[in-house]
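The complex appears here minus one protein chain, its other protein chains still in place.
Chain IDs A and B follow the sequence of writing; residue 1 opens each chain.
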Amino acid sequence: MTAWRPPLPLVAAWLALIALLGLTVMLAYVPLHMFNAVVALAIGCLKAAIVAAVFMELRHRGRRTFIFAGAGLFWLGILLWLGLMDFLTRT
Amino acid sequence: MNEDNYLNAGFSLRSWFFTTDHKRIAILYFASLIFFFFVGGAAATAIRIELATPQADLVSSDMYNRLFTMHGIIMVWFFLIPSIPNTLGNFMVPLMIGARDLAFPRLNLLSWYLFMLGGGVTLFAILAGGVDTGWTFYTPFSTLYSNSYVTVAVTGVFVSGFSSILTGLNFIVTIHRLRAPGLTWYRLPLFIWSLYATSVILVLATPVLAMTLVLIAVERLLGVGIFDPRIGGDPLLFQHLFWFYSHPAVYIMILPGMGVINELVSCFSRKAVFGYKFVAWASLAIAAIGFLVWGHHMFVAGQSLLASLVFSFMSFIVAVPSAIKVFNWTATLHKGSIHFDAPMLYALAFIGLFTIGGLTGLFLACLAFDVHATDTYFVVAHFHYIMVGGMVTAYFGGLHYWWPKITGRLYSEYWARTAAVLIFFGFNLTFFPQFVLGAEGMPRRYHVYPPEFQVWNVLSSGGAVILAVAYLMPMFYLGYSLFFGRRAPANPWNAPGLEWQTPSPPPEYNFDTQPVVTRPPYQYSPDFEAEPQNA
Partner (left out) sequence: MPEAKAFASQFVSSQHRDETAELGMWVFIATEVLLFGGLILGYFVYRHAYPAAFAAASRHTDIVIGAANTAILLTSSFLVACAVDAFSAETRKICVALLSGAIVLGLTFVVLKSIEYSDEYREHLIPGIDFNFDAALTNGAQLFFVFYFVATALHALHMLVGVALLAVLATLTYRLPSSRHRAALHSGALYWHFVDVVWIFLFALIYLPGRSS
């Protein structure tokens, strides 16, 4: 069996993810009022971005894969934007 | 038909039911869709018979609810949505892009099995006692008040949704990765562009419907749910989720039809489609903007005024790319060498009927008008002009156009033209009176009505008889051609598309040698001699 070592970027990504998990749990207990939700989701997005870029190897992929990966998110954005628009502007 | 082709490659049941050949799967879908078309058509017939008189003389109100629900569910999910993509698309996409098969042939077969499973479950729900919620499954009808087989029907639709997703996924990947050498995006036939746009919707909208249906099943089975007003839930959330799928689904139903019309209009005018790039991008624009308009189904449902305004505005915007297409087809006809073969008659019928359907859609996108027209026959007439006048007509047109390629036989041109003309008249007689009824205020989904509406209803029911006969006719002359029709040459229409450069019916792997494309599509010329593009 030849020596195989986990590639550095993967290890770094894993450590960063665990650190971000700790950070987000900690910050959840700090009263920031409405910003708690913003912080939680922002850190969630950051974690998702790390997983996508490093684990899912998006950083090595071309424009086409980017578009494919982004399409789902873009349409999710449409769903949330127009869906919530109604509920946020009810009188 | 002496040489080897996909039809004589095997005759056992196994060679059909376990095939991964996209052409055979298309045939499987075609046979299944004929069946579902007749099931849905039978319900429509019963509805029109009942409505011939103002009284209830054929069915009870409960039965009537079940009839129009069955008509809607079967026609939308088990005929219109799979119609062109899964039959003509499945057959033609690899042929038109010079590929030997779709990217994932086994997923393609799985898609058919899921479709049949979903169809079977839905039919069971209908036979066991029916569903009375309307095809939209609106809560709280479908959760609190309905005692019918909602959960079973919802399961059937859910399963068939995955068949749609697999088809969409397959088309997207195939069109990206399996184009013949030299076949750049702007050399693709416009039918491929429109199927690509359709697939984008299939893949991105269907899962939302799946989730919505799961939530309905959860609410029915557990007695508590996310749309339950008793615990503060909002039934309007259901409508948002439902129409996020179901409005784009309207474009799933019309975009492939538009794609077929491009092929027909250019072939029978012997001209390239006018403004190719505009038509191509209009397909994608319709697919994208089609996702921004769903709230126009909810103008009177209680959504916020701002939401109504935005959705109304977007609904006007989505008419622009549709109009681009209509104008470009008309411009293609201009100074063309027009041949009135049967497929062309269908194409011309499509352009007229789609225009009426589209323009009345603009009426309904207008808030002030829609408040009066909501849930009247005006809406019913509008969407039947799009879906039946548009999609079904295009489906028949495409079927006639590619019939020689698919079966290797020529049908009777005389009967085909007769049927096309009858369909056009029967359709207008059936549905134009419904615009009048709607404008006069007759609501949809009732089986009794005031006597003053009877004249228009009788006209409509009479038209439905003509339409039914006209839809049955192709069964006979196309069926006849299968056994007694003349053998079709490889390229009966003298068309330049890749699908015509291989024998009819095509060999099992489509092309004997890999085609190489060297020029844009639709290179018709008066002296065009079907010169093969194979290099």
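Keep this in mind: a residue touches a chain if its C-beta (ideal position, glycine included) is under 8 Å from a C-beta of that chain, and two chains touch if they have at least 3 such contacts.
Just so we're clear, the structure is a prediction, and the values are computed from it rather than from any experiment.
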Residue among B:L67, B:L204, B:V326 or B:L498 touching the omitted chain: B:L204
Which residue of B:I34, B:L127, B:V224 or B:M475 touches the chain not shown here: B:V224
In chain B, positions touching the absent partner: 94, 99-105, 165, 168-170, 172-173, 176-178, 203-208, 210-212, 214-215, 218, 222-226, 231-234, 237, 240-241, 244, 508-509
Residues of chain A in contact with the chain not shown: 1-2, 4, 6-7, 10-11, 13-14, 17-18, 21, 24-25, 28-32, 36-37, 40-41, 43-44, 47-48, 51-52, 54-56, 64-65, 68-69, 71-73, 75-76, 79-80, 83-84, 87-88
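Definition applied: only the chains that are shown with their structure count from here on.
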In the complex, chain B residues that touch chain A: 176, 200, 204, 208, 234, 236-237, 240-241, 244, 291-292, 294-295, 298, 303-307, 310-311
In the complex with chain B, residue positions of chain A that touch it: 64, 71-72, 75, 78-79, 82-83, 85-91
